[in-house]
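Working notes for the structure below.
A single protein chain has been omitted from the complex, and every remaining protein chain is retained in its original position.
We just call them A, B, C, D, E and F in the order they show up, numbering each chain from 1.
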Amino acid sequence: MAEKRPFDILNGSLNNTVIIGLKGGVEFRGTMVAYDVHMNLVLEKAEQLVNGEVKRGVGTVLLRGDSVVFISPS
Amino acid sequence: MAEKRPFDILNGSLNNTVIIGLKGGVEFRGTMVAYDVHMNLVLEKAEQLVNGEVKRGVGTVLLRGDSVVFISPS
Amino acid sequence: MAEKRPFDILNGSLNNTVIIGLKGGVEFRGTMVAYDVHMNLVLEKAEQLVNGEVKRGVGTVLLRGDSVVFISPS
Amino acid sequence: MAEKRPFDILNGSLNNTVIIGLKGGVEFRGTMVAYDVHMNLVLEKAEQLVNGEVKRGVGTVLLRGDSVVFISPS
Amino acid sequence: MAEKRPFDILNGSLNNTVIIGLKGGVEFRGTMVAYDVHMNLVLEKAEQLVNGEVKRGVGTVLLRGDSVVFISPS
Amino acid sequence: MAEKRPFDILNGSLNNTVIIGLKGGVEFRGTMVAYDVHMNLVLEKAEQLVNGEVKRGVGTVLLRGDSVVFISPS
Partner (left out) sequence: MAEKRPFDILNGSLNNTVIIGLKGGVEFRGTMVAYDVHMNLVLEKAEQLVNGEVKRGVGTVLLRGDSVVFISPS
């Protein structure tokens, strides 16, 4: 079996919907269209979530990797 | 299809309106006129937002990249 | 006796259930399928826990090592 | 058009009044007389602000770059 | 007298009971079986403590050095 | 006019009274007798201040640069 690496998840999620959890508890859901080695991420058709509820649509958003806590394909 | 990178969003947003979210929940909206590799950013005609409401106009403002959580073209 | 190193725990936990504690008190439980030297981790069949109670299932999740506080095989 | 860089704002603000926002929400207003590449800054005739109100005069103050969130010429 | 170094405490505590204080106030008590230069630590027969009271047993746990505040042999 | 640098303030404050603001809002006032490039500082005849009131005298104190927010000659 080939060894898996965490960044495989990022690559496999390109152009798919993901939920991103940030420090402080804010979450974004959207289509991941770009990432880099610092885990900077770009979502399109993104929504900001608070307690699982949509707070607002934000269109395209760049999330700074330093603030990312978790990334979950949905 | 050409591969996208997160910093493409920054370059594509030059001279356009963006919303910047900072650690601690403060947000600024304004015209992005400069950025660097640390995500230090300069906005002009900027406003500070609290809970989505304009708190005050601040004219030109330099935001330190270390504090940036998200950047959204609007 | 052979000397043990902390990362041995990670290797020994591959494909087993672990509980991960993150900064801010959030916990995830799931099957660890990948990790790297930064302690970035991937869980499958994962659940987010709050105060030990399951808050929601999240399927696959990538946890950023910078946010990890503890890792416990269960 | 010449490309702008964030540090141009710092250079252009020398000997002018600026408002500095720090982590934790404290702000200082004063005349910026020095800065370096870490965004360490020196203000003269400085005042500490809380919620936009002057809390106290502090004369000269050195602000450590690591704590700086934003810098706004006023 | 030979000069002491902080890491001597870690080496001298191998296979002994220690209490570990983490950022945010959580504590773990257990038998330390491994550590590295980043102060990543592994405890066995570990218990999580809140206000000095046992909250739950966790068996084996890997604590990330970045979160460690203090280590006390007990 | 000679260019000023932030560390000139530190050098010029040696053996003078300074107020030091730390992360979390604690302040110390005392005579600065030493500093280094990390902004580690030593005060003598130092007092810890809370809300501008003297909480206690601490004699000599070494302040770790990583915690320093501002330094003001008084």
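One rule holds in what follows: a residue touches a chain if its C-beta (ideal position, glycine included) is under 8 Å from a C-beta of that chain, and two chains touch if they have at least 3 such contacts.
Source: prediction; values computed, not measured.
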### Query
What shown chains does the left-out chain touch?
E, F
### Task
Considering the whole complex rather than only what is displayed, give the residues of chain E touching the chain that is not shown.
3-10, 19, 21, 23-25, 39, 52, 65-66, 68-74
### Missing-partner contacts on chain F, residue numbers
22-24, 26, 28, 33-36, 40-42, 46, 56, 58-64, 66-67
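Note that only the chains that are shown with their structure count from here on.
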### Task
Could you tell me the least number of steps, going only between chains that touch, from chain A to chain D?
2
### Query
If you list every residue number at the chain A and chain B contact, are more than half found on both copies (same) or fewer than half (different)?
different
### Summary
Between chain C and chain D, the Cα-mean centres are separated in Å by 42
## Note on the structure
Between the Cα centroids of chain A and chain C the separation in whole angstrom comes to 19
#### Entry: Overlap residues in chain E, where contacts from two or more other chains coincide
none
### Task
Indicate which of the five shapes (line, ring, star, complete, other) describes how the chains touch one another.
line
## Note on the structure
Every chain pair meeting the touch definition is listed as A-B, A-C, B-D, C-E, D-F
